[in-house]
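Okay, handing you the structure first.
Removed from the display is one protein chain of the complex; every other protein chain stays in position.
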Amino acid sequence: MRRTRVAARSSGQPRAVLGFVMALPPLLLIAVFAGLPIVLAVGYSLGHTGGLNSVTASYAQHQHVATSGWGTFAAYREMLATGRFRTDVAVTVLVTLLSTAVVLVLALGIALNLRLRGGRVAGAIAALGVIPLFIPVVIASWAILTFYSTDGFIRSVFAQVGLDAPALGFKVVTIVIGSVWTSLPFAVLMVSSGIQSVPDAVIDAARDSGAGLLRTTRSVILPMAFIPIVIATTFTAIGVLGSFTVPYFTGPNSPRMLGVDIQNYFAAYNQPQQAIVIAVTIFVLASGIAVLYIWANFRSANSKDL
Amino acid sequence: MRPTVTHTPSTTTPAGAAFSPPAAADAALVLQGLNKELGGRPIVTDLDLAVARGELVCLLGPSGCGKTTTLRMVAGFLAPDRGAIVVDGKDVTGLPPERRPSAMVFQSYALWPHMTVFKNVAFPLRLKGVGKAQIAERVEAALELVNLTHHMGSRPGRISGGEQQRVALARALVQEPALLLLDEPLSNLDARLRVKVREEIREIQQRLGITTLLVTHDQDEALSVSDRIAVMNDGRIEQVSAPTQLYAEPETEFVATFVGSLNRVSGTFSDGGFVPGPEVTAVRPEDISLHDHPGSATFPVRVDRVVPHGSFIEVVLSGEGQTLRAFRSGTVPVVGSQVHARVERSMAFVDGRRVS
Amino acid sequence: MKRLTTVVALGAVTALALTGCAKKSGDDTAASSGGKTTVRVLISGDTNVQDLWDKGIVPGFEKANPNIAVTVELDLHGEHDSQNLAKMAAAVKGNSDSGMDLIDGGFVLQAAQAGFLAPADPSTVPGLSDVPGDIIKAGGGGGIPYRGSSVLLAYNSTKVAKPPQTLDTLLAWIKANKGQFTYNSPKSGGSGASFVTTVLDKYLSPADQQTLRTGYDQALESTWDKGFAELKSLNQYVYQGGVYPNGNAQVLQLLSAGSITMAPVWSDQFISGQKTGQIPATIKATQISDPSFTGGAAYLGIPKNSPNKAAALKLASYALTPAVQNVIATTIAGYPVIPLAKLPAQTQEIFKAAHPDTLRPTYFSQVTNDMNKAWDDKVPGK
Partner (left out) sequence: MARRLTTNVLLTLFLALLVVFILGPLLWLGIRAFATSWTYPNLLPDGWTLEWWRKVIADNQLSTAVQNSLTFAPLTVIVSAVICLPAAYAFGRHDFAGRKIMLVGIFATNAFPKMGLFVTMASMFYALGLMQTVLGIVIVHVMGTVVFMTWIPAAAFGAVPRSLEEAARDAGASPARVFFRVTLPLALPGILVAMVMSFLASFDEAQGTYLVGYPDYLTMPTQMYSLVLNYPLQMAAVFSILLSIPSVLLLALAHRHIMGGQLAEGFQLR
């Protein structure tokens, strides 16, 4: 199927030009309204305060101005020297790793249950996992905070039987809970679609060869659904990495995730240059994750036999 | 969940089977009173079958007749509602597929695309905990059996359909199964390859003396490779017989129609004429002879159409208010001409059962 | 082709129809009626300030100036201060309309510092002539002080009979009553900022305090170290072992719900909250001394290039009239910034001990920004 699809893509000279032209509008939109601001912002973080950046430069505090032609890393050096920033980077990475791992385990559980057991219940579980997709993140964050907070559901239930459950509001673990909640739908959709598309016959063949369910899953289903799983992983990780709303509502004052730090450096500390340094940090981390995505896709493109 | 099973499998087969079924002691596979409903619809009903050691039995029937369901019950992918499956005297009905001594070749081959040919074939052995050196040896032997040693390092996606089919066969054979199950193994191959591969399969099966159950809807395939054929219709076995017997002496109208070509009329041919009646008369096209002149028991017919088939000619005739087809070799009759036909041999069915 | 045209046409029509559906928030009021000037007020703060504008200032102003309409928008806790400041900066540089004519609170002082605001002095805002010069000066040239408020120590009288009277006794009380005290992070609201400033000031000489209130001196910020060490040592004694809520309102909620016993709160929020019943009568408030909690003026700002500058200036000046100052005093318990003598006797009585002149002002805006960051870096979670 996949091979024929690729083969079906036409590549004749005039059609190729037409295709290129048709593909341009969204790219131009992005280049102008996101690409250009990104370039300017990175320039500003390197100390270039002229041009459109002069607006920001006019009110910024603790600004580092470029002394050489290409700029200065002074703002980056300053941030890296800040213990708080290093802690926040670490916490952001930790929350990202934890959330992604939990999301992946849940999504795999839901998808495998749907694939191997099937039936109405399994379908209902999968549908349940997709519900958060339709709830605005602001509401979700707020609902989760009230659910786990001091007077929330969890503590209320424990209090019924006389137990004192920990309050989870404003903790790092609350950010993980919130991130898992909001990221689950995409992962469930990706992973279950990948696992659903593993044909019955190859699973049967593995069982017939003497593999139990666990072994079939490990040796056949997971490798065959590898790309959707990688995509689910990378997009979940990138999403959590740069998230603002969930940690802003549910997280503690310290340590804080980088997405919230940006807002604070902008608004509360009036240090836009440092805020952009944080944004660039997130971008660099996200790019690292994106490389995994691209590698997986090109790997599959090169061995066209899946 | 399942009924208690006697270890003396039934030897009763559908009425009047000419080929005597294997004695219980010989039977490598016994299916006893299998029943299966899917979605509230009976798919397999009261199915009994015994397959002798080293025998190749074909389950033949139209799509939806329950033959694949039967095979999947034997393999363990489906649990029968009632009945028992006994392999080599051991009741395996309750076992999951991975613990059954059977190996299956799937219609779609079901090769694992992320493993090389070698790894595909080696996988069952690795699961059994066979040593590395022995795996290499046995995989190589299996691939040699199907003539594929040169593709050992290839991914399944890079080799042709016929080759994939042979890898699937090697993967089943390498397990040295007590029972080989083939689910429409040739249906995804083109006509020429199909003939070649089925001969290869038969040759390997006989060389290894491996008990085999093959599912197909293709009568040519069934007739050419089987020791015996079980024709299925509507969840039941209609007849179990050797190929020649099945063709020559179908026990039911369904079997007669499904296997080979058939002229079917309501009525009888008697003394060179056609008499309409309630019973069904079936005549194989090769059992109608054509003559230029009238003779005993001939009746006049007109040649409507001539369809050459290479080695023989199919002649479409009309006469006595019927349309008949006859096969002949040699001279080609002129379309529109008047000739005389004689029914050399016929079968009669009442309510679908053979009466003469 | 016909189908294509139909689809495109249908899409275009739907799009156009939808464009018409987008609703400007000013549509309902005055923007549509011709000939009127509209002053767009942006409040960066809490809801009680919005109430003040909606009920206390705007109706009277519109009545007195039939040609001017006022629309009021609230940006709670200055949630979007960064967007709004960016927008104002870009608008001033590019000489376009920022969509704001008068800003109350939030980033006003930051904007004043950057020179984005129309200069404010008695010549442009006549009402300012009644306001003490120091307060105007702290506005950075563009900020118009229009009300004052101070931070008080609120406590649950059912649990505490005799509240602490000085900072030192307060700190001792916090340590003696684990988990019963908290304050909001300074960046999220003034009451927390005031507590932090007050603890920091404890270790600063009066001269240094004065320097940080009237200008920016980064070198002097190193003198905060002792104060931050003190604040850090409080972590384990604070609510849930170091939970600092976001915003003044959340602290009040914790206090009202009985989750904590004591907290710094804004005087105006506290008084109006008790009026509406959101804060139970059992919660009482007092001022501490040595040093006292800070308080200060809230500032208005008018962007340099506001198209409705004249009307906005008029509105700012109106806010300084004795009548409005009295409304501020009575509705949200804000401190008047004009001499008390100009106000009714009843109001004079309430505020005689709490005139802005007697309040300890907060730090200069840039210093506050640095303090916010330093607190974030040094206190929570350490």
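Chains here go by letter, A, B and C, matching the order in which they are written, and residues are numbered from 1 within each.
Quick note on the criterion: a residue touches a chain if its C-beta (ideal position, glycine included) is under 8 Å from a C-beta of that chain, and two chains touch if they have at least 3 such contacts.
The shown structure was predicted, so the numbers you read here are calculated from the model rather than taken from an experiment.
The undisplayed chain touches these shown chains across the complete complex, A, C.
The missing chain lies against subunit A, touching residues 2, 4-6, 8-11, 15-27, 29-30, 32-38, 40-41, 44, 52-53, 55-56, 106, 109-110, 113, 117, 121, 125-140, 142-144, 146-148, 150-153, 155-157, 159-160, 181, 184, 186, 189-190, 192-194, 196-197, 227-228, 231, 235, 238, 242, 244-245, 249, 259, 262-263, 266, 272, 275-276, 278-280, 282-283, 286-287, 290, 294, 297-298, 300-301. The chain not displayed touches subunit C at residues 1, 3-4, 7, 11, 14-15, 18-19, 21-26, 28, 40, 42, 46-47, 71, 73-77, 79-80, 82-84, 86-87, 89-91, 93-94, 96-97, 99-100, 246-247, 249-250.
In this section, only the chains that are shown with their structure count from here on.
Taking the CA centroid of subunit B as reference, the farthest chain centroid is that of C. Note: centroid distance subunit B to subunit C, computed from Cα atoms, is 87 Å.
Counting only residues that touch two or more partner chains, subunit A has none. Per the touch definition, subunit A reaches subunit B in the complex via residues 3, 199, 201-202, 204-212, 215, 219-220, 223-224, 226, 303-306. Within the complex formed with subunit A, the subunit C residues making contact are 78, 81-82, 85-86, 89-90, 93, 107, 110-111, 113-116, 185, 187-188, 240, 243-246, 257, 259, 366, 369-370, 372-373, 376-377, 379-382. Taken together, the subunit A residues at the contact with subunit C in this complex read 54-56, 58-59, 61, 82-84, 150-151, 167, 169-170, 252-256, 263-272.
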